[in-house]
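This is the structure I have questions about; it appears just below.
Yeah, one chain of the complex is gone here, protein chain that is, but the others are all in their spots.
Moving on, here comes subunit A:
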Amino acid sequence: MVLIALAFAVFASALPGFTTPFSLFAIGRQIGIDTMIGLAMMAVIVTGGLDLSVGAIGVSAAMVFGWLCERLGLPLAVSIPGALLFGALLGAINGYTVVRSGVHSFIITLASMSIFFGVMIFLTKAEAFRGLPPEVAGLGRLKLGGKVSALLAVSLAACVALSVFYRFTTLGRRMLAAGANPRAAEISGVRTGRMIIACHALTGALAALAGLMVTARTGAAVPSMAGQLGQDWLLPAFLAPVLGGTLLSGGRVAVFGTLLGAAFVNVITSGLLQLRVGEFWIQACLGLILLAAVLADRGRHTILRRRGLV
């Protein structure tokens, strides 16, 4: 929090253009999208695993959304839930494969990333859906109270919902229990396998939502919107939750921390961009931040171990 304020203050004073309404709106919108991508990854980090296919799932779901709206002419009220369900289904396939095979999710989702993306490119012939209803692009441009991006509001709402979910529902608590210590949770009557599948499905649904948000920003569902194989999402996906304080070994989440993590990254990125620092330097800088965050996670882990918690 302090870091964000500090970074913000530095850039605001150094750059006259940084605090213009347009700049703030753009940063807020990107924070919204990155938060959602981060939440998607967080939902699976809960199990102590990860999902490299978030980008591929996000894009695939966005393309399904485009297909439902544009080709089938279904209303948004049907095609949005349809796309989210599709994302959840792809996530569940990941989860099922992980549970049944017992192989680490890294390998499984590395494979499914290529499969999902490849099939998507084959089916869409790599062509975008550009004739979406105007409401979609409208949402991307919408400013609540004249300043704040509607997409940021969507992510805020998702944060609130997930906080409630992990704290006040049986399913959420079970997911955390299964992630923190699968053997103990299993013996205590939690069906650990199902929980891991559910976590992956939740990741899929959130990734799909992130895909729809990117679609809203662009105004079209474009196969390349997350880069080759959806890889462009990976850095924000890990940066936000890890910076936010979610334990990589599983069992503990920081929902609003993920929002703060995404905010921090975006303030730094857009600040550096406006300082006309080269794109490559920004990538390197983000890589360094991720490394620092992972080391901080190790540090947290060591502290937990010293206290005898792991």
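Keep this in mind: contacts are C-beta pairs under 8 Å (C-beta built on N, C-alpha and C of every residue); 3 or more make two chains touch, one makes a residue touch a chain; residues count from 1.
Rule of thumb we're sticking to: contacts and distances are computed from a predicted model.
From the set "Hydrogenase maturation nickel metallochaperone HypA", "Fe-S cluster assembly protein SufD", "AzlD domain-containing protein" or "Sugar ABC transporter ATP-binding protein", the protein name that UniProt assigns to the chain left out of the figure is "Sugar ABC transporter ATP-binding protein". Residue A:T169 is the one among A:S13, A:S101 or A:T169 that touches the chain missing from this view. When the full complex is taken into account, the listed residue touching the unshown chain is A:N181, out of A:S23, A:N181 or A:Q231.
Residue in contact with the omitted chain (choice from A:R71, A:R130, A:K143 or A:R191): A:R191.
For subunit A, the residues in touch with the chain missing from this view are 168-171, 173-174, 176-177, 180-181, 183-191, 247, 251-252, 304, 307-310.
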